[in-house]
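Every protein chain except one is present and positioned as in the full complex.
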Amino acid sequence: MGGNIFGNIFRVSTFGESHGEAIGGIIDGCPSGFKINIEKIQLDLDRRRPGQSYIVSKRKELDKVKFLSGIFNKKTTGSPIGFIIKNIDKKSEDYEHIKNIYRPSHSDFTYEKKYEIRDYRGGGRSSARETACRVVAGSIAKQLMKNIKITAYVSSVGSIYLKKSYKELDISKKSIEKSYIRCPDINISKKMISKIKEVKNNGDTIGGTITCIIKNIPIGIGEPVFDKLHSELGKAMLSINAVKGFEYGSGFKGTEMTGSQHNDELYDLDGKTKTNFSGGIQGGISNGMDIYFKVAFKPVATIMKKQKTINNIGGFCFADGKGRHDPCVLPRAVPIVESMAALVLIDYWMYAKLSKYNSIF
Amino acid sequence: MGGNIFGNIFRVSTFGESHGEAIGGIIDGCPSGFKINIEKIQLDLDRRRPGQSYIVSKRKELDKVKFLSGIFNKKTTGSPIGFIIKNIDKKSEDYEHIKNIYRPSHSDFTYEKKYEIRDYRGGGRSSARETACRVVAGSIAKQLMKNIKITAYVSSVGSIYLKKSYKELDISKKSIEKSYIRCPDINISKKMISKIKEVKNNGDTIGGTITCIIKNIPIGIGEPVFDKLHSELGKAMLSINAVKGFEYGSGFKGTEMTGSQHNDELYDLDGKTKTNFSGGIQGGISNGMDIYFKVAFKPVATIMKKQKTINNIGGFCFADGKGRHDPCVLPRAVPIVESMAALVLIDYWMYAKLSKYNSIF
Amino acid sequence: MGGNIFGNIFRVSTFGESHGEAIGGIIDGCPSGFKINIEKIQLDLDRRRPGQSYIVSKRKELDKVKFLSGIFNKKTTGSPIGFIIKNIDKKSEDYEHIKNIYRPSHSDFTYEKKYEIRDYRGGGRSSARETACRVVAGSIAKQLMKNIKITAYVSSVGSIYLKKSYKELDISKKSIEKSYIRCPDINISKKMISKIKEVKNNGDTIGGTITCIIKNIPIGIGEPVFDKLHSELGKAMLSINAVKGFEYGSGFKGTEMTGSQHNDELYDLDGKTKTNFSGGIQGGISNGMDIYFKVAFKPVATIMKKQKTINNIGGFCFADGKGRHDPCVLPRAVPIVESMAALVLIDYWMYAKLSKYNSIF
Partner (left out) sequence: MGGNIFGNIFRVSTFGESHGEAIGGIIDGCPSGFKINIEKIQLDLDRRRPGQSYIVSKRKELDKVKFLSGIFNKKTTGSPIGFIIKNIDKKSEDYEHIKNIYRPSHSDFTYEKKYEIRDYRGGGRSSARETACRVVAGSIAKQLMKNIKITAYVSSVGSIYLKKSYKELDISKKSIEKSYIRCPDINISKKMISKIKEVKNNGDTIGGTITCIIKNIPIGIGEPVFDKLHSELGKAMLSINAVKGFEYGSGFKGTEMTGSQHNDELYDLDGKTKTNFSGGIQGGISNGMDIYFKVAFKPVATIMKKQKTINNIGGFCFADGKGRHDPCVLPRAVPIVESMAALVLIDYWMYAKLSKYNSIF
């Protein structure tokens, strides 16, 4: 516990607050002898960083990651990979006014009650800024699992839904990255962006969902009972800031179905199934079909409106929205979803190598 | 990993297959000096066991738990609590015919690919029979957290939804236990039961959702970043057999809202909020309001119909539904949801005692 | 923590008190497809059990282990292996008189202060009876690592030392098992036994050391920095009841040497070294040479003499030695040392499979 370490075999520890000097992390358990492509990591960081477009926060962070250990002659050595990302464009003065205030639906109140002290500058540790470190680690994990394809995209903003299945869409990176909102359907994408502009102009924010597809995962990844593959994917997604829900395969919709409708017929001697309501996982273990899941994000809590609230000196007050914030967290969350999926998969994949006696001893 | 241990501080290890001699577990980290009420544990087991009513499996298991250690003069000693539950009414011969068959949407295929061997009798380790051990541990956890109230109930069966909020319902145990389906609304309850009978008569099964409410949880439970309280609750729920989704607070519905609609105004100097879209958790840490979440269960995979599938000797075949199965897993899953919630809460609650310097040293 | 779970990949949880109904455990992470030889496990248990000879405790326990799960058609399935050993020959009345007494150099005082409650019957959880479960798990681990040879023997009793190196001795099981004390030198063995008889007749007990040799371990087992192979071996040995010290390779004696004396020259292109002061481990990782270490056991605390002490009701009193106890723990500790070594090795061996990129992905 402690809360800042993720994974069992491929373990990531992170540190850092939104307005501290730097954020960073350590990857322990990365196998040796792999040539890391640092440019690719930076590309993922660039998809997450603020200031990419007019529908996200204007904070200017280059988010350049610097590796301090664990890499020698461009290859991983098996030693822990330490890295840092400097915080450059801090405007801590924007937060002086909320020093004593508990902003609604933020973690100000809970952090202060839990710890009796709170770094209020930019949300401190509770800021989504920490997710940059997840992207560094997740991006390395994606590279290591070279044949796996993890693709996330925005599937709804507010009540604007992309109703098509991923099978009817072009979900290549190129297609998704074409739009600021990272939705692979041009028309829906336009509607989503104009919805975000609308709420932004209104000083407001909006929620949405992200869908993630994982292709080419080998059969046998995932553990029984408490550590099912989808349980850990769920935990990973729910640990991302603003997430309120997770479903995989048929999800909540599947609860309305009967067994005869829902069961996936095995039609191929390799185990392929006609339908895939199972979402690529049976009994917590991958079956070789595509894994797909959906993640629900609430609207960002910081709005540019006056809100009634309380402070930590026993009084009522108003919280004003200052600082540079996202009207909608979705486009920046896409690489975070992919990264967390990658961290789960690599951890379970490595562990799954240890299932059978004959392949160990 | 390994998959059969849950928790960090209050740790539960379980073992056992559906048709083995016994199932059981060990609780490590249970604090000393607590008088366990064994009857209460049995009551929870009785709510989970098969044979309770005509809408659940007819397997006759008394599910009498026997404690082997860790309790002395009726009190916990701080030593590990070992327990077993015998499997009595096994009909392994019902499974001989599926020995080589991969049943659709079961874990037969994935277990066999992962382990190259499979205990096919009653589903082996992948059977929901293992959840009896979760109920034992969870029931103890509930007793330890004496003031906490954890209440789960069935909120939908197929497309029959209980639309009322928990605040409009009598969710006392008495009210919920009145109906076989464990839904606190009598009318909806009747519709659910008749739906289940209908699908059962048709040799089919049906899914549904369970809602869970946690009251009186102290402020400050939950850890930041990767170990948020709702992340672990999500993981715990998704680890229950047949679960396909989890949402808390406003959940998926909340993604359609704007920040100004969704933010929970703090209106009371103790931190109470007017609305509770946050579901009692902010930044991964409990804020003292009710925690509530919803869990999606797919329809049971075993149906009394002939299904096309493959076997493990390279051929196509049919799977026949034999054995004693539930047409709908929901009523029996209610105590399991409560138990897993209790296991998460006690683990995080105990850990939260270690947050502040002044309360430790 | 919690204290009753050992290992990371091959994880053993144990439960049970000396005078409870049964002791037992769960092995989680045992690879699938291995044919376990249950007779061999029983042979190891027989070497540990009381009543083997006149120099050990007379308690009559058959220590028959019963497996409850994880084995199907005689092979491991990858599911957790649950097992129990019944406690048969309890004489709890022998302990009534110490109910309120803190026996010198026992854990009565510390357990009661830590937990405020204490199962005083036979020492409760602090009794070395729990080590039977370690032997079950360790014996399975030994079988899995088929080519590894782990051999422990008694190398001193009191001030009677077996001074020869293991290389000068016949350390085959046959040779060691020939004597009740499990020392491979007949003459020294006789002296040790007569020393034990002498202290026993005097109502007293005596300490000693056990040496352990591990042959045929592959190169590359062990992790850097905090999880060095010898660190975990040390922890494992120090967790055995009555152990006061651990040294490997040159050990304490090596501190008197100079670097030029101590360095092990690599004389063979496969990495073999002329001397082996390193004890088969360099930088925490096995180098393919024999691993060897020594473990120090204090004299058993229960003596058949009146000792002054205190009780838990605020008074002074005497502790009388009753019950059936070992005058010297050494001969029964031999299989325990081997078992704990096996548990460390299998855990690290399995994990070491995940070091190199090319062998995973």
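By letter and in written order, the chains are A, B and C; residue numbering begins at 1 in each of them.
Quick note on the criterion: contacts are C-beta pairs under 8 Å (C-beta built on N, C-alpha and C of every residue); 3 or more make two chains touch, one makes a residue touch a chain.
Since the model is a prediction, treat every value here as computed from it, not as a measurement.
Colleague: Which residue, A:G20, A:G158, A:G207 or A:P327, contacts the hidden chain when the whole complex is considered?
Modeller: A:G20
Colleague: Which listed residue, C:E96, C:E116 or C:E168, touches the chain dropped from view?
Modeller: Checking each option in C:E96, C:E116 or C:E168, the one touching the absent chain turns out to be C:E116.
Colleague: Which residues does chain C use to touch the chain missing from this display?
Modeller: Those residues of chain C that touch the unshown chain are 1-6, 8-9, 14, 102, 104-107, 109-111, 113-116, 125-126, 130, 156, 158-159, 199, 202, 204-209, 219-220, 222-228, 230-232, 234-239, 244-252, 254-269, 271, 273, 277-279, 281-287, 296-303, 305, 307-310, 314-316, 347-348, 351-352, 355-356, 358.
Colleague: Footprint of the hidden chain on chain B, which residues?
Modeller: Residues 9, 29, 31-34, 76, 78-79, 144-146, 224, 349-351, 353-358, 360-361 of chain B touch the chain absent from view.
Colleague: For the chain that got dropped from the picture, name the residues of chain A it touches.
Modeller: 1-5, 9, 11, 13-17, 20-26, 28-29, 32-33, 68-70, 72-73, 75-82, 84, 111, 114-119, 124-125
Note that in this section only the chains that are shown with their structure count from here on.
Colleague: Indicate the whole-number Å distance between the mean C-alpha point of chain A and the mean C-alpha point of chain C.
Modeller: Those two chain centres are 46 Å apart.
Colleague: Using Cα averages as centroids, what's the distance between chain A and chain B in whole Å?
Modeller: 26
Colleague: What parts of chain A, by residue number, touch at least two of the other chains?
Modeller: 9, 224, 351, 355-356, 358
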